[in-house]
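One structure coming up, written as structure tokens, with questions to follow.
One chain of protein is taken out of this complex; the other chains stay put.
Now for chain A:
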Amino acid sequence: MADTYCPDCKRPTEVVFDHSAGDTVCSECGLVLEAHSIDETSEWRTFANESTDNDPVRVGGPSNPLLADGGLSTVISKPTGASGDFLTTSLGRWQNRGSNPDRSLIQAFKTIATMSDRLGLVATIKDRANEIYKKVEDQKPLRGRNQDAILAACLYIACRQEDKPRTVKEICSVANGATKKEIGRAKEYIVKQLEVELGQSMEMGTIHAGDFLRRFCSHLGMNNQAVKAAQEAVQKSEELDIRRSPISIAAAIIYIITQLSEDKKLLKDISLSTGVAEGTIRNSYKDLYPYAARIIPSWYAKEDDLKNLCSP
């Protein structure tokens, strides 16, 4: 039902849209204004529990410029019903046995996709990791190393390049079997390769405690006040001479902030969500304790609360 200008009645009239025939008909004089209109709603609906035999999809996946042929994938399928002559059944098998120039690449991309899924990373980071892997793939010195370590290192570099760094321990947790050392070595190697190829355009900034703070806080379920206080504290702590890894400093600051609030988090919980060992958090706490008054913002905790802070 809509109001459109009808040429016969020469004035705007009530117009009815007939879905079955796709006609737009004037309700007063019956003139068909538009016929055969194209229905743009969805053709079919897909349910999770339905069998995949009758898949009406006519298109493949999005074209991937990283793959050799753009990701075109047409395969000869097995004929339904009676497996008739030898040719039709074997053709499918023969096609798949033929060398796929991209098979290892596709496998690697799949692994990167699984890892980035587990970490909850956006597609941008995943695509960047794919690009990086494509650049360094299949070079002789790489062959010796653990394939998982290389893929994990690609992901690590991609996260750093997008300014959303992930700690090596976090990447370790989703990379099956690669150790921190292996990923570190692979990362150094890849960075060197990329610099050689692109000519010095690889600028990955150093990591700072603040980059990780937001994420660690949300893992622990801290409230907004606490998160803001922690971020301010981290900013102030950068000027101090504390010789600890930025991750350990972040973990120690989270510990201090949570000890000051009502919602005290256990050392164990902080250790689990940040990946920093409990002993390290305690030591970093010892280093930060003398400066507590300087780094904790005054709107969050008063002097007396700081005195209540347990001395390490």
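One rule holds in what follows: a contact is a pair of C-beta atoms (placed from the backbone, for glycine too) under 8 Å apart; a residue touches a chain by one contact, two chains touch by 3 or more; residues count from 1.
One rule holds in what follows: contacts and distances are computed from a predicted model.
Chemist: Suppose you had to identify the omitted chain by its UniProt name; would it be "TATA-box-binding protein", "ATP synthase subunit a", "AP-2 complex subunit alpha" or "Oncostatin-M-specific receptor subunit beta isoform X2"?
Modeler: The record names the chain that does not appear here as "TATA-box-binding protein".
Chemist: For the chain that's not shown, point to the residue among A:Ile247, A:Leu260, A:Ile281 or A:Ile296 touching it.
Modeler: Only one of A:Ile247, A:Leu260, A:Ile281 or A:Ile296 touches the chain omitted from view, namely A:Ile247.
Chemist: Pick from A:Leu66, A:Ile207 or A:Leu267: which residue touches the chain that isn't shown?
Modeler: A:Ile207
Chemist: Just checking the interface: what residues of chain A touch the absent partner chain?
Modeler: Within chain A, the residues touching the omitted chain are 167-168, 180, 184, 188, 191, 200, 203, 205-208, 241, 243, 245-247.
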